[in-house]
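Note that one protein chain of the assembly has been removed; the remaining protein chains are unaltered in position.
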Amino acid sequence: MTTDTDPVLAEDPITGEEIELPADVEVGEIIDSPVTGTELEVISLDPVTLEEAPELEEDWGE
Amino acid sequence: MTTDTDPVLAEDPITGEEIELPADVEVGEIIDSPVTGTELEVISLDPVTLEEAPELEEDWGE
Amino acid sequence: MSGTGSGADAATDTYTASVVGGTGFTGGELLRLLAGHPNFEVVQATSRSADNMTVGRSHPNLRDLDLRFSSPDDLESVDVLFSATPHGVSMGRVDDYFEVADTVVDLSADFRLPEATMYDEWYDGHESPEYLERAEYALPELNRENLPGADLIAGGGCNATATILGLKPLVDAGVLGPESGEVVVDVKVGSSEGGAGGGAASSHPERSGVVRPYAPTGHRHEAEIEAYLGLSVSFTVHAVDMVRGASATCHVFPDEPVSKGDLWKSYRGAYADEPFMRVVSGGGGVYRYPEPKSVAGTNHGEVGFELDPGNRRVVVFSAIDNMTKGSAGQAVHAANVALELPETAGLEFGGLHPVGSP
Amino acid sequence: MSGTGSGADAATDTYTASVVGGTGFTGGELLRLLAGHPNFEVVQATSRSADNMTVGRSHPNLRDLDLRFSSPDDLESVDVLFSATPHGVSMGRVDDYFEVADTVVDLSADFRLPEATMYDEWYDGHESPEYLERAEYALPELNRENLPGADLIAGGGCNATATILGLKPLVDAGVLGPESGEVVVDVKVGSSEGGAGGGAASSHPERSGVVRPYAPTGHRHEAEIEAYLGLSVSFTVHAVDMVRGASATCHVFPDEPVSKGDLWKSYRGAYADEPFMRVVSGGGGVYRYPEPKSVAGTNHGEVGFELDPGNRRVVVFSAIDNMTKGSAGQAVHAANVALELPETAGLEFGGLHPVGSP
Amino acid sequence: MSGTGSGADAATDTYTASVVGGTGFTGGELLRLLAGHPNFEVVQATSRSADNMTVGRSHPNLRDLDLRFSSPDDLESVDVLFSATPHGVSMGRVDDYFEVADTVVDLSADFRLPEATMYDEWYDGHESPEYLERAEYALPELNRENLPGADLIAGGGCNATATILGLKPLVDAGVLGPESGEVVVDVKVGSSEGGAGGGAASSHPERSGVVRPYAPTGHRHEAEIEAYLGLSVSFTVHAVDMVRGASATCHVFPDEPVSKGDLWKSYRGAYADEPFMRVVSGGGGVYRYPEPKSVAGTNHGEVGFELDPGNRRVVVFSAIDNMTKGSAGQAVHAANVALELPETAGLEFGGLHPVGSP
Partner (left out) sequence: MSGTGSGADAATDTYTASVVGGTGFTGGELLRLLAGHPNFEVVQATSRSADNMTVGRSHPNLRDLDLRFSSPDDLESVDVLFSATPHGVSMGRVDDYFEVADTVVDLSADFRLPEATMYDEWYDGHESPEYLERAEYALPELNRENLPGADLIAGGGCNATATILGLKPLVDAGVLGPESGEVVVDVKVGSSEGGAGGGAASSHPERSGVVRPYAPTGHRHEAEIEAYLGLSVSFTVHAVDMVRGASATCHVFPDEPVSKGDLWKSYRGAYADEPFMRVVSGGGGVYRYPEPKSVAGTNHGEVGFELDPGNRRVVVFSAIDNMTKGSAGQAVHAANVALELPETAGLEFGGLHPVGSP
């Protein structure tokens, strides 16, 4: 198996745990945390910083 | 693992294939064929002979 | 046992096993798991009603298994005897079991509770109370350290298992304790919980599409939860339209507010190293919280949580398959620990997607 | 209106009616109920997506109805306009509605809450707050006395309706009040709650066989319950495998112990004269407590209760069909009361047995 | 009978009725339909197992009915006795029935076939063959002209009804006849066909989610179809996951090619004036062909068809609710015709949308 580059590391904003992300993440991209599954927005690179993405309110009928 | 005795062999009345039955089968006992699943009645021992057991008609409402 | 039993070459040891109650639902699940287990060889499955018939006649998924039911009166000598009979049977036969087996794993309620008085209160008393102290509760996430070498293992109740897995991290973290306020546990279960011999209420026309309160109050699993979590819970169980699955929603009101970060820490701390537990809480897509569907057929448990605005309430969701994690899988898991085999041996199946009402 | 409107010959009056949102689930249910109602004549059903198509194309049970959808932009003059559009539509069109109709019955959340500030808190604000005082909450069991003559009627939320019907007798009896301890409401709902335009989570492969936490906390119906019962509740909603139905299990901890006799008295007192309410609590057979199946397709509500040993907790079960009692049936019921028609007119269907997942 | 019986004021006549087998599924359906029927007053419902219990205990949709089961040994005098017992009961009690009732409507197979020899071939013979000639087959679409005044009415089999309704227009049009090639009828049915007393195969865990061949060949309804259509059919029945419903797919190979226009003409010709029949064949939306869901709970039947490219094969779809059109509804419909009441009296319910597995 070959990958272009190694994964990058970042801190999970919810648990503080260190998580692995693909090498090619870009600012503004939405990506889910491998720990919590939460959708995170890439805020900056080098180092990669993340914050919780605004959740789409789903309105399941009422 | 221990078994009391070895399985006995008999002829499947539907397919003619040789099948294995538990050593302790008795005349009149109902046992299903390992090949066809059909319920068979033990007709005689030594050698074990089998025939199709009369099927219980199930009357699924109508 | 044909192997040496020591941890070293555990992976290649082989133990003979029998299943008492092999036509039943959890008996069938035991047979499925043991037949695929690298360290067990099933030598007997008992049935009174299907004596001499092939196992595949009862369990179509086991049609390739070359085994016929035999009578529970003629038990063969084995390393491990698993019993999956209704409550009350094993307590009367446990001496017989130990005559033929070194280790007994019982899936019924007969050895789950630690005190005979609890059987007087919640059941109809106990015939063999002298075994209660010897018995170890099967759930490794709760009781792993006491399982190695245990020779009488008592499988947990399925609804109790779901509840205990959901609440234990909060107890360990001190969020919940004996002095806590109300803990409401609202459970939803599938029809396989009723076993193979259901009555009118479990016929397909009556049982389809239900949300049916089947144990509004007073469910016996409360006793187990209280015994092992040290908590009294307000417990209600509903039947819903699925076959496998138990889902416990626990409504908890901590004395002090907790944050989502605290909760993640507690749950990750409790379960990050557990081979069968997953924390699922929020995130995207369709499967954001624990669901029975996500774990159906597997020995996995999923737990997750959410906070009320104001952090007044923590809602904890816990989902298992009652037939595996809630009974047969838990039993095999415990046996693996007891015999010092790899914990996940025979329990690797990870489930299906999509899947209907598994 | 072709009749006189006075109570005297109410049974023979005929009112013209239109349904905005006629392709939707509650819109279709309104059409079904109004088409079979002796006092209504449906003259229009709107749809943007199925403009000009027959109503039976969307709703196969209405194939015999001789009606085609028309555009919501071309509203005809009617006595009563029923609107069954998503939240946010009616608040923008209410002036238009009153230009063509004497009475407006809205099934959305747009006029349910009494204060504009509540819309700021729970929704995205309100466009026409001046109508909020004029609106009457539709549920007759809660608000019957204010309905006669009302010209803007706001249908209740389905989960709120189930909860209010379950808890109101305890509030009236003083068992529950603003100072009470925690009230946990654990709701289970069918897939029709999501409306006709569901996404991936409501596709059959993903939605079958679930017990899925879909509103773990923060569900908007909490606002309605608090507004009308004066109680704050801990509310969690689960999707389960049925199409119609909402079932609320309310876990209540009274300050003072209550007896089963007290409870029967409170519930019978509240509902014995209600044409659509039944108290179902214990008894024999398969259907001992409220179930959505027992009321599916009908405007009935079932409520029942059980006591924990020690009377520490009251569990209240409440079951309705979200499409009838929880929306379209409630709307028609309220219109009957508002127009002083017989209350049960058009709502007589009593349900089916056996029935699967209706 | 308290009315005059003549057609003139038929709408206001009232007939007393009893239901033998009132705890059963079709017995409950009869009670539901008769309780809502303007011309019937139910005076008795029998049960051996629930003697003295309220009817609502067995059938939760009938909780408002003020009636208790009584013993089938104490039959009251009535105008019309409906019997909904398993095959073999009515043939032994038919003399008793006529002692207490003017008209007997039997839902079992006991009087469906015209000749005693057919009972020897397909059942276990007949105890009261002298009644066979007197009996009229209930299905009005087949036998309307012989029903007025009939005093022994034999309800059709549900699968036979679906098949006959689907194929009759082709027989009438000469597309099908005794000399035609193979007619394959592949039927899918819900679990209520098995009645209230199902065994292991109809328990929820075993019966959920199935496509199960339950009558691969040799189903007794073949006899009825042959007797009334003059056609021998290749008949296979599958159990699928629904509670109500029977759906027959008939694969027909006409000697001469037919066009879609021909088919529409035949089916419209046959059913345009039938109050309960609909031709549904192509068109738009979700419901393009007959489906059990579209008619669930109703006395409607839907039929439709499609042509293979080359017009070599006609596929006919026919869908009914086995509990109504396939048994209790058909029985009431036939009684309406026999007593010269309006045909649709008591049978107006048009069904629900959306609806799950009704």
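When the chains are written out, they are named A, B, C, D and E in that same order, and each has its own residue count from 1.
The working rule: contacts are C-beta pairs under 8 Å (C-beta built on N, C-alpha and C of every residue); 3 or more make two chains touch, one makes a residue touch a chain.
Just so we're clear, the structure is a prediction, and the values are computed from it rather than from any experiment.
Q: Could you tell me which of E:Phe82, E:Tyr97 or E:Tyr289 touches the chain that is not displayed?
A: Checking the options E:Phe82, E:Tyr97 or E:Tyr289, the one contacting the hidden chain is E:Tyr289.
Q: For the chain left out of this view, which of C:Pro86, C:Gly174, C:Pro257 or C:Pro354 touches it?
A: Of the candidates C:Pro86, C:Gly174, C:Pro257 or C:Pro354, C:Pro354 is in touch with the missing chain.
Q: In the full complex, which of D:Ser77, D:Ser203, D:Ser259 or D:Thr344 touches the chain missing from this view?
A: Considering all chains, including the one not shown, the answer is D:Ser203.
Q: For the chain left out of this view, which of E:Met242, E:Val279 or E:Val337 touches it?
A: Of the listed residues, the one touching the omitted chain is E:Met242.
Q: Just to verify: which one of E:Val100, E:Leu142 or E:Val184 makes contact with the chain not shown?
A: Touches the omitted chain: E:Val184.
Q: With the full complex in mind, choose from D:Ser70, D:Thr249 or D:Ser357 the residue touching the hidden chain.
A: If we include the chain that is not displayed, D:Ser357 is the one touching it.
Q: Footprint of the hidden chain on subunit B, which residues?
A: 14-17, 32-33, 35-39
Q: Provide the residue numbers of subunit A that touch the chain removed from this figure.
A: 1-3, 22, 25, 29-32, 34, 37
Q: For subunit E, which positions touch the chain that isn't shown here?
A: 181-182, 184, 186, 188, 200-201, 205-206, 208-213, 216-218, 234, 236, 238, 240-243, 245, 247, 249, 251, 253, 286, 288-293, 304, 306-309, 312-313, 315, 317, 319, 354-358
Simple rule for what comes next: only the chains that are shown with their structure count from here on.
Q: Find the chain most remote from subunit C, comparing centres computed as mean CA coordinates.
A: E
Q: If you tally contacts for every chain pair, which pair is highest?
A: Highest contact count belongs to chains C-D.
Q: Let me have the rounded angstrom distance from the C-alpha centre of subunit A over to the C-alpha centre of subunit D, please.
A: 41
Q: Can you give the whole-Å distance between the Cα centres of subunit B and subunit C?
A: One centre to the other, that is 36 Å.
Q: So which bits of subunit C are touching at least two other chains?
A: 200, 205, 208-209, 241, 243, 288, 356-357
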